[in-house]
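One protein chain is absent from this view; the other protein chains keep their places.
For clarity, chains are labelled A, B and C in written order, and residue numbers in each chain start from 1.
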Amino acid sequence: MTKGNAIAVLILGILIILFPQVTSDNYILTIGIFVGINALVAIGLTILMGYAGQISLGQAGFYGIGAYMSAILSMNFGLPVLFSIIASIIIASLTAVIIAIPSLRLKGHYLAVATLGFGEIIHIILNEWGPGGPSGFGDIPSFNILGYHLSSTVEYFYLIWLCIIFVMIFSLNLIHSMTGKALRAIHDSEIAAVTLGINITKLKIKVFVLSAAYASLAGALYAHYVTFLSPSGFSLFYSVLVLMMVVIGGMTNIWGAIAGALIITILPEVLRGFKEFDILVYGMILTLSLLFMRKGIVPLVVETYKKWTLR
Amino acid sequence: MRKIGRLLLFLLIFTALIFFSSTNSFCKEPYNIGAIFSVTGPASFLGEPEKNTVLMLVEQINKAGGINGHPLKVIIEDSKSDETQAVLAAKKLLEKDKVLAIIGPSTTGESMALVPIMTQAQTLLISAAAGANITQPVKERYWIFKTAQYDTSAVEAIYTYMKKQGINKVGIITITTGFGDAGRKALIEMAPKFGISIVADERYGPKDTDMTTQLVKIKSAGAQAVINWSVGPGQVIVTKNWHALKMGIPLYQSHGWGSKKNLELAGKAAEGVIAPLGRLVVWEKLPDKHPQKPILKKYVTEYEARYKSEPGTFGGHAYDALMMVVEALKNVGPDKKKIRDYIETKIKKWPGTGGIFNMSPNDHCGLDMTAFEMVIVKNGDWEILK
Amino acid sequence: MILDIKNISKSFGGIRALKDINFSVKKGEIHALIGPNGAGKTTLMNIISGVEKMDSGDILFKGMSIKALPPYKRALMGLARTFQNLEIFGNLTILENIIAGMYLKNQRGFLSSGLMIKGINKDIIEKSSSIIEYINLSHRKEEIAKNLPVGEQRLLEIGRALATEPELILLDEPAAGLNTRETKNLSHLIQKIRDEKGITILIVEHDMELVMGISDMITVLNFGEVIAEGEPLMIQKNPQVISAYLGED
Partner (left out) sequence: MTLLLQFLFSGLTTGSVYALVGIGFNIVYNSTSIINLAQGEFVVIGGLMMWFFLEGMQLPFTVSLSLTLLTAALIGLLMERLTIKPLLKKGDLLLMIMVTIAISILIRGILMFKFGKDPYTYPPFTEGEPINFYGAIITQQTLWVIGITAVCIVLLYLFFNKTMIGRAMKACSLDVRAARLMGINVSNIVMLSFIISAVIGAIGGIAITPISLMEYDKGAMLSVKGFCAAIMGGLGRSRGAVAGGFTLGILESLTAGYIHSGFKDAVALLIMLFILFVRPAGMFGKAEILKLRKF
């Protein structure tokens, strides 16, 4: 991790600690929680797309596996929530390996449609065999550790953003390591990377699994926060939403994931005032931001700032 | 130095968020009620009339002087047919608007997602969705009520009628959404009680375009009748396919069928379709002394005059929910616990649009199969079956 | 012998690009592969580095058959290459390009990378910097690679290949797009690599002056077949080679 990033993480940490002190409004904190959950999924996809150059339209599937597995394990098998979350991450990661091996041989549109296919199959499975079927199921135990139940929104806010801090540190370390260089090498030229002795297949699978692990962690946290699950939240629509976060935030910078999650999650809330028009305004904002901020917000801000200081 | 740029961005967005979310108006001591409906998204056909109904009622109530002099303010939130959005909306209503009670959401899933939140906030929720597990087990649903009839009641009405017709073997076709799934479960569970066997169990997706295959399978399984359980365009497509195939066995629809729009869309194909419908749809054909008739007449005519469309049974669920809360407020004032208790104990033989409600500590819905009339489509209109 | 090419054949959609190719590269030599356009030189390079599969034949590297190995394993054994149509990592800086090349000898697991048990240490940076100095790109160290002129991009590819600490480098038309001065520098660099680092070089090149100037041995391909082999002076006089280059055109 570079010095700049270390300071950025520190600032993020301070912001997180301060935020609930500034606003005691549970509604805003709840939005903060969902921003965090989405950011977790988006961080994984940013590494996969921006650094390893692999597209995925199936993140909702892993998000769903994380949520459903953790819920089922803690509800039906009485596993402590912490363990059920870990177990669900492992299950999602194993699924990711199985999916990655055939899929990652494909490129571009083909990879996109293959991951889309897997994501939708997982969605159908949840619909057909998930507890409660399409209607979903409730009464999932809320997050608890060593007998202590997290009951307030503030506690959940801290829990989720603590996870993000860890995930950010891990991810920033990773992309600034030798492995990170290798990943970016794969992004720019697979053929050159492989002749330099980089086992691209293995690395791609690993990144894919990492993104699945982040998504499943997010799903599990979602399940134990909302305590109700139904398959509708884990469809292709969510995968597209995450993709949108990554692109709008800027996929060449991992901070873009958080910025993208922030914007895409908050936008509908802000647009509540528009009532019926919101989908129209939403589509308009997405289109315009894609047209005029091609690189995404964070890289744009960084670049503008650099240009500005150079003057 | 780039982190300063990042920091600025963060601050900018947070302030924007705070700015946008604090747009409260300053009325003089209004009673704040929250409403969460699926105004957009796949379940928007529910949320739309519900929202309209509430807007209309609030205007009427305030024009008539409000509730004991207090203006009524209903803050309507769109859940976009999505549970996460419903949770966010509920949090906003509870925390920001400090509402006394929430009516809605429109679907079972969204309602279920709100159960823990409402329980924790100790605030009344009157859902407009049908699922039985919204209010059951009652002990764990202390703060939760609903105004939509149970799916099981609709199934009961259908099966009772079928027995009279001598039908023993049915094929069911359901949509793969919460509504269809709940109906499917009820149909399968209750069949043995009526001595009915389900010979085919077919499904289709909410955006499917053709159900011929499923219907042909039902026919070839030897069913004496088809029951379709869905809302939205699916029920019209099934009706059209059923008509085109000349299946020779009757088609039953769920209680979601009760919209004139369906008759328009299906045209001739709808002739002979049977469904258990709330009296709202057929109020004109009710005998004058029926206790629901005056309410229905007022509601439906006013709604149609105002919105140039029919409210449907769903709008009625919102009507009942809001009127219950209003009545409670009138009698016990702005006290969350008292409002809840009033609804549990005082809503007895209470004629609403959905039926005659009898709430009790054991039943937070208060409707049974008598809320339905069996209705057949004849000459492009409804006709009550005896 | 460091590299033995044995009976390699390859066809594309019915057209035989390579017919029964045989030749060997001696350790420590600069071996050139020449021939008119379409002779199959790049295909052969791709087959040796493992990027493309051959139909039949065998490749021995340091006496071992590598035909079944994926490209990255060949790299592990000490085989590196550059590309005719430049495959630099465009969005990385020069330094990062070289560091990526050092991945081979400095691999880290995912977990240890993420937990920063072993990051990119000073040692790696120093080694990379010395390679950049070696290829005379120190003044460009922190620049984004895609902004470099072609000549420097070619140097970068060679530097990146060196970073893997190979025993044999395949250079695929390293002088394409270079001016005379750059070509001269290149030929010095190639000789320096062989002389100072003892790395064997197999070079495909069109620039005859460069080839004749630095090669110890030349193999000539035409229409997918070896038509001549020998020292530069011999090849220059070979009538078959002359007709291949002048004849049909």
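Annotations for the structure displayed:
The criterion applied here is as follows: a residue touches a chain if its C-beta (ideal position, glycine included) is under 8 Å from a C-beta of that chain, and two chains touch if they have at least 3 such contacts.
Because the structure is a prediction, the values reported are computed rather than measured.
For the chain that is not shown, the touched chains among those present are A, B, taking the whole complex. Remark: the omitted chain is touched by one listed residue; of B:K91, B:R203 or B:H364 this is B:R203. Check A:V9, A:A114 or A:I297 against the missing chain and you find that the one touching it is A:A114. The chain omitted from view is touched by exactly one of B:L55, B:A132, B:L265 or B:V282, namely B:L265.
Within the complete assembly, B:V236 is the residue of B:V236, B:L280, B:I347 or B:V375 that touches the hidden chain. Although one chain is not drawn, its touching partners on subunit B can still be listed: residues 40, 42, 44-45, 48, 176, 202-205, 207-210, 212-214, 216-217, 220, 232-233, 236-237, 240, 244-246, 261, 265, 267.
The chain not displayed touches subunit A at residues 49, 55, 102, 105-110, 112-114, 116-118, 120-121, 124-125, 127-128, 236-237, 240, 243-244, 247, 276-277, 279-284, 286-287, 290-291, 294.
As a convention for this text, only the chains that are shown with their structure count from here on.
Per-chain CA centroids place subunit A at a distance of 41 Å from subunit C.
Between subunit B and subunit C, the centres computed from C-alpha atoms are 71 Å apart. Mean C-alpha position of subunit A lies 34 Å from that of subunit B. In subunit A, no residue touches at least two other chains. For subunit B, no residue reaches two or more other chains under the stated contact definition.
Residues 1-10, 13-14, 16-18, 20-21, 23, 39-40, 77-78, 80-85, 87-88, 91-92, 94-96, 108-109, 112-113, 115-116, 120, 131, 133, 140, 176-178, 180-182, 185 of subunit B are the ones that touch subunit A when the two sit in their complex. Remark: subunit C residues 49-51, 70-76, 80-81, 83, 87-92, 96, 99-104, 106-110, 113-116, 118-120, 124, 157, 160-161, 163-164 touch subunit A in the complex.
Put simply, subunit A touches subunit C in their complex at residues 1, 170-171, 173-174, 176-182, 184-185, 187-189, 191-200, 206, 210, 252.
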